[in-house]
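Apart from one protein chain that is not included, each protein chain of the complex appears where it belongs.
Take a look at chain A:
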Amino acid sequence: MAKQYKSLHPIKYFRDYLAHDIRPDGRELTKYRPVIINANSVSTAEGSAIAKVGKTTVICGIKAELCQPKTETPTQGFLIPNLELPPLCSSKFKPGPPSDQAQVATKVIADIIENSGCINLQDLCISTEKLAWCLYADLVCLDHDGSIIDACLLALFTALKTVSLPKVEYNAELDSKNLQMDERTPFKLYNVPVSTTFAILDETVLMIDPTAEEENLCTGVVTIVIKDDELCSVLKPGGSPITEEKLVDCIKQSMERAKLLGKLIDTATQETNDEIDK
């Protein structure tokens, strides 16, 4: 009976649960889903990771290529994130050029990388004006079940932590490069930003870490990105208005969760590094 009720009156079904301060998947409003991170999952990439937030799955692979720096920024390399939302991950997406949602999410991720100062692009420069690394961070969503930015950031930063770049001997006069694949230096990350998403229903109910179903029924989302003990983005792209107190409450909750996620990323990368050392 519950199934029919759900498909006929999805919103009412949802509200009936919320009236008892519980969500359809059995979580309380302030409970987040389990997070699983696996580092170095793709052996052909310079760095990679899979992150699962509940059922949401994102895989990230980082490829490094040699390129010439831009003339405006002769001492900087590049880090280019790209999120793909293929039709496989949800019925909302169709094949073809990147959807608006994918473009917006990609831009949000690129902004977070820039805002947090987690990488120094000058570290990627090999020879001024001549040679630099270009890191392509390709994120593919395999299963879209809400809080996609959270999962993307976890996968991206775990992958970046596992990146090691081969040593390049570059002779500027002859324009000759010599790659030493055995001599790799790990890539330096200055901090690890992590995000938490909230869904808003009826301008009053706030749910941490919403599923896709909850995101669809709700009238707005807030994504808060925390780095160390500072904020690096509070993104509320429209949707239901909320009061200041609620927003500050969200920020406090995400600060709590950020500590846990930071530790989780550390543990995941530590384990893989230990395995490599063996």
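Keep in mind that, in the parts below, a residue touches a chain if its C-beta (ideal position, glycine included) is under 8 Å from a C-beta of that chain, and two chains touch if they have at least 3 such contacts; residues count from 1.
Operating definition for what follows: contacts and distances are computed from a predicted model.
Of "SUMO-activating enzyme subunit", "Origin recognition complex subunit 2", "Eukaryotic translation initiation factor 3 subunit I" or "Exosome complex component RRP46", only "Exosome complex component RRP46" is the UniProt protein name of the chain excluded from the display. Of the listed positions A:Val104, A:Cys134 or A:Val205, the one in contact with the omitted chain in the full complex is A:Val104.
Only one of A:Asn38, A:Asn115 or A:Ser164 touches the chain withheld from this view, namely A:Asn115.
Mapped onto chain A, contacts with the missing chain fall at residues 100, 103-104, 106-108, 111, 114-117, 203, 219-220, 222, 227, 230-244, 247-248, 251-252, 255.
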